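I'd like to ask some things about the structure below.
One chain of protein is taken out of this complex; the other chains stay put.
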Amino acid sequence: MAKGIEVSINEKSFVFDALKQGIRLDGRKLEDFRNVDITLGDEYGYVDVRLGKTRVVARISAEISTPFEDRPFEGLFTVSTEISPMASAMFENQRQSDDELLISRAIEKAVRRSGALDLESLCIIAGSKCWSIRADVHFLDYDGGFIDASCIAVMTGLQHFRKNDITVSGEQIVIHSVEEREPVELSVLHVPICVTFAFFNPEGVEENIKGESNNEIYIVDTTLEEDLLKDGVLTVAVNKNREVCQISKAGGLPMDALTLMDCGRKAYDIAVELTNQIKKLLEADYKRRNEGIQYKLRAENDRITVE
Amino acid sequence: MSEQPELKLVDFPPAVLARISPELSLQRHLAIGLRPNLRTFEEFKTVQINDGGLSRYSSTNSNNESDVLGSSILRSGNTTVICTIRGGIIEEDILGENNNEDADAVNAIFAKDKESIINQENLIDSAPIYPIVEIERGRNGPPTDEEMNLSQKLYETFLHSKILSKSSLKVKVGLKSKNDKNEIEILYNDENSEFQLGPKRSWNYILYCKFKIFSRSGPLFDLIWISLISALKQTKLPYAYIDENAADIKIPIKMTGNFGTIREQYAITCDDEKFNNLILNNEEIGYSSNFGVISLDKNVSNNNEEDEKKMEIDINDENNDSILLVDLEGEEEEISCKNLINVVVDSKGENLKSLTLTGNIDKSSLQKAIDLSKKRSKFLINQEI
Amino acid sequence: MSTLIIPGDSIPINQKSEQLIGPGLHIDLNTKEIIPINSGLLQNGNKSIHIESNSKRYIPQTNDYVIGTVTGSFGDIFRVSLSNFSSSVSLSAMAFPNASKKNRPNLKVGSLIYARVSNADPIVDIEIECIDPTTGKDGGFGLLEDGFVFDVNLAFARNLLFDANHPILKLLVQKCKFEIAIGLNGKIWIKTDDLKYTLACSKSIQNCQSVTSTRFKEIINTVFKELGL
Amino acid sequence: MSTLDRRRILGPANVKPLIFGLSSSQSKQENKIEEEEEEDINSQISKTFIKTGLITNANGSSYLEYNGNIISVSIYGPRPVRGTFTEKTSLDVHLDDNTETISDLLNKKFCNYIENNFTTVINLNKYPKSGISIFINVLSINNFQKYKYKLLSLISDATTIALINSGIEIIDIVSSTFDLNSNTVISFIKSNEIVGLLSDSNKIYKDVNDFNKIIKKLGNDSNIVKNSLINYLMSGN
Partner (left out) sequence: MSIQADTSILNRVDGSATLKSGETEIIVSVSGPIEAKPRQELPTTSALDIIIRPDIGISTTREKLLEDKLRQVLTPVIIGILYPRQLIQITIQVLQSGEDKEYTSKELSTIINATYLALIDSNIGLKVSFAAESFAISTDDEIITAPSRSQLKSSKSSHIVSYEISNGKATKLLFSDSIGTFSENQIYQILDLAATKVEETHQIFRKTIQDKIEKDFIWQL
């Protein structure tokens, strides 16, 4: 699979033996999601997510553009997920590998097609002017979990981002600078969170299909080492309203349906926890910024009073 | 085996040596005060340029259906550069800062907070051109790195030179309508001041330039820059008009519970005959020159002792064993010269527009290079190409 | 005494005595000057001078002990990867003790081997061998079975290999019995009787890279405790 | 956004191309004169300007100018082809239209025509494991709608000269001629052997004789073209 990375027989059997005993190399339990460390930038829509050693930065930006002809009432939303060799030399520049394709599809499905961003709210003048929102995901360091990390980064970024306020007058648009008017947030309808599971079959494929033992193992949020050895993968995107936004298991090890249901429930628990973490973080950031503004306004401009 | 293998000296003809050891070949040439292309160290290649007759406005062009607005064909040595300028029209976003009624009303509220823009020389008023450079090399495929870098360097240098102002590219839109006698006529603003088209819309020309290069023999930026300037000087912008019947239509639409109107996209037609010259900011126009700085390999020159005297005449610099080569050409010079200077000097020779120094360039070489570029810029201006 | 040296700095060369020039120093082909090409600590001894620096990418040098993974075989040659994304090196099937046309070593793709770099000229294919050239015996080289392999920084690996009385190894011996192979390519193989102990040992070694030697004991104890040992 | 081209500077989106209004009466008159001239092959030849070997990094090249049409053809090869072994030379033709008037479809058609013309003429067996590339650059076109096949005949002639300039062995000179009324281009070798023919006439011919007449006329013209090409080449230019 990953070109250039060699996994020895020794490592493989060691990892499998450990999993059978319920041990993971980084000391986690099988169902543990790694700690997520989210940092917000000074700039709106700049989010730095660390998931263990994995690191992803998302930048949200907005510009005024023309809507698609067949969708005059909707703004544009693009997610760009190009992986450079910075994350690992296994990724080639500007040549999308299968892994990369899978990652960008999963993010596309979870974030864009689930309607997390209200596109109609981005319309300015029907058919001629709209906001075009762009999420650039930069993959800096790879230790598995790119789908989950970038989903967190994009969704946090969308909620954190503020676009310039505008005034529409007839056919003209006045864009107000940040100093002039408080920028406005995007209308985010719900927050899908991706959770990826990996399946292992220490007994061999035959045992998996014919046997009765059901000895397959599933683990949450794999590291790269685990990722290279997995036999199957499942990604679930779910929001805290218990709505599943996508569920994809592209081939791989056949799994018991009940196990998949179990994964769904696990994903929900993790999603709730992460949603709350993001919410708290955004609230703290809002508070910090507002304190700054109040101070600034009081000092410089006494004509505006702040509630 | 007792016999010692004998070492034999092999002689290579100059053309072969140039390929297998370009550095040595160049040093041998320089040691006798000559360059492989037979020019002296500080001699520029001559440049011949004409409008090529590719533009619809060219007097020598029998083809007036072409959509080329300006062109030039340049020959320098074996190299040919063909430059064609084309246009497009884009509707300008009228943002609040523009002066007109609607915006004024909005702006009035915020006017106090707005810092006024004093500087007219701002980059924001400079218009870009969009270049595509194609160097014929007998292969098909996506643009090479050199083509991409040349395009981008040209784009940046042009934009920052402020040779073309955005205001020069404004389309003064006329209106085509039937007059009282039921004849079709086109009204333009400058002829009939009464006429005014919906104040809310405004259009600009966009200029594209395409370069086709044959027989590349050295760095190309200088040549494409000269051919661009020459082509722009020839460039004319047509008058343009809107058909009255199509003016300001709004089409109501309804979709999934939304109501709204979509603005008609006007079809703008260019006048077949009437045109204006493209106005350039002549004082900003400059010309580009390139130099290589190379140090003489003393081992090579010592081998040719009989030529020593000749060399001393050519290199009259006091201390220096590094020499300035003007207008690099040929594989030997391009491979061997690691220290490069590229200068664009404006027409008066007062200011520089662009300067790129690669490698260890000493001040005296730089001074000399800038001096030579100024002289050359003046020369090219006087040549009125 | 060691001082920080970075590229561009002058090197205090002892003109009187002959010194061997070691890693991190390079003789400029044009100026014939000895220049530092890496950042690190200058080790200026009587007989040799070099810069001690750390890195992650292994560049093979003759006589280095390395751990590699077999990636394929072509005829009598095995291809072995010493580090991810680096050019693979060759291991002849004949470079084993008692090897003959009939007695080929049993190596599969993914097998782990401990070997010595026998030829490291960067212009040709780099070769390794699983034989001690002085004795013709295995000398500890060969197939590494079971156990676990993990990566450490190159400077740390050098330190572990060359110091037989390394405090970390001494501390680990007190915890359990283990077999260890240390490759200068930053790979360490370790094997104990129990999976948990193997994991604990490898974690201990990895974690000790980023602490002062005074804390080795504390780190090792924590790791073993976390695994319930 | 698949339309994005990160290798070229394309400028803003939403730009409309320039569309010029109808031609004025003046140019129509000129066209008439042209049409008359179109009948007279000798006067055409006298107005044609040819030069060879201008492009130094190609193995052969030609430059042809006639009545507002400017064509440059460069030949690269025979040069080694990587990978598969081929017994014969592979020939490929590329047409780059600097005027942006030739549609992609016609571009392909033109390339095919030239390729077919010259595969029959070039001694392909002489250069195994090699490839010859013909790069055609159309720099200026006069009244493409009406004279598109005239342009093709000029391209064909320019290619012949470029090939001769490159020293690649060819069986005979290909000379091409054009008939306006039937909108036909025919390429001949030897005495009146047809190697290529393209006709886009709207007319329906009453009988075969009609078409035979055209072939005969173009055949005669082509001999004149051929002779003048030979004359040019003999003049040592």
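Letters are used for the chains, namely A, B, C and D, taken in the order the chains are written, and counting of residues starts over at 1 for each.
Just so it is clear, a residue touches a chain if its C-beta (ideal position, glycine included) is under 8 Å from a C-beta of that chain, and two chains touch if they have at least 3 such contacts.
Values in this document were obtained by computation on a predicted structure and should not be read as measured data.
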item: Displayed chains contacting the withheld chain; value: A, B, C, D
item: Absent-chain contact - pick from A:Ser80, A:Ser97 or A:Ser121; value: A:Ser80
item: Residue in contact with the excluded chain [from B:Arg86, B:Lys153, B:Lys176 or B:Lys210]; value: B:Lys153
item: Absent-chain contact - pick from A:Val57, A:Cys130, A:Ile219 or A:Ala237; value: A:Val57
item: Which of B:Ile90, B:Leu280 or B:Leu355 contacts the chain that the document leaves out; value: B:Leu355
item: Chain D, residues in touch with the chain not shown (by the definition above); value: 4, 6-9
item: Residues of chain C in contact with the chain not shown; value: 4, 6-10, 26, 28-29, 35, 37-41, 52-57, 59, 85-88, 122-123, 153, 155-156, 159, 208-214, 216
item: Interface residues of chain B (partner: the chain not displayed); value: 119, 121-124, 145, 148-149, 151-153, 155-157, 159-162, 284, 338, 346, 350-361, 363, 366-367, 370
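One rule holds in what follows: only the chains that are shown with their structure count from here on.
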item: Distance-maximising chain from chain C - centres being C-alpha averages; value: D
item: Pair of chains joined by the greatest number of C-beta pairs in contact; value: B-D
item: Chain whose Cα mean lies nearest the overall Cα mean; value: B
item: Distance from chain D to chain A - Cα centre to Cα centre, in angstrom; value: 56
item: Set of chain C residues in contact with two or more other chains; value: none
item: Numbers and ranges of chain A residues touching at least 2 other chains; value: none
item: Footprint of chain D on chain B - complex, ascending; value: 52-54, 56, 61-69, 78, 80, 82, 84, 86-91, 128, 130-132, 134, 136-140, 142-143, 148, 151-152, 155, 206, 208, 210, 212, 214-217, 238, 267-273
item: Parts of chain C lying in touch with chain A, wherever the complex brings them together; value: 69, 71, 81, 84-85, 108, 110-112, 144-149, 189, 195-196, 198-199, 203, 226-227
item: Touching residues on chain D, where the partner in the complex is chain B; value: 7-12, 14-24, 27, 30, 54-58, 67-68, 70, 72, 74, 76-77, 94, 96, 98-100, 133, 135, 137, 139-143
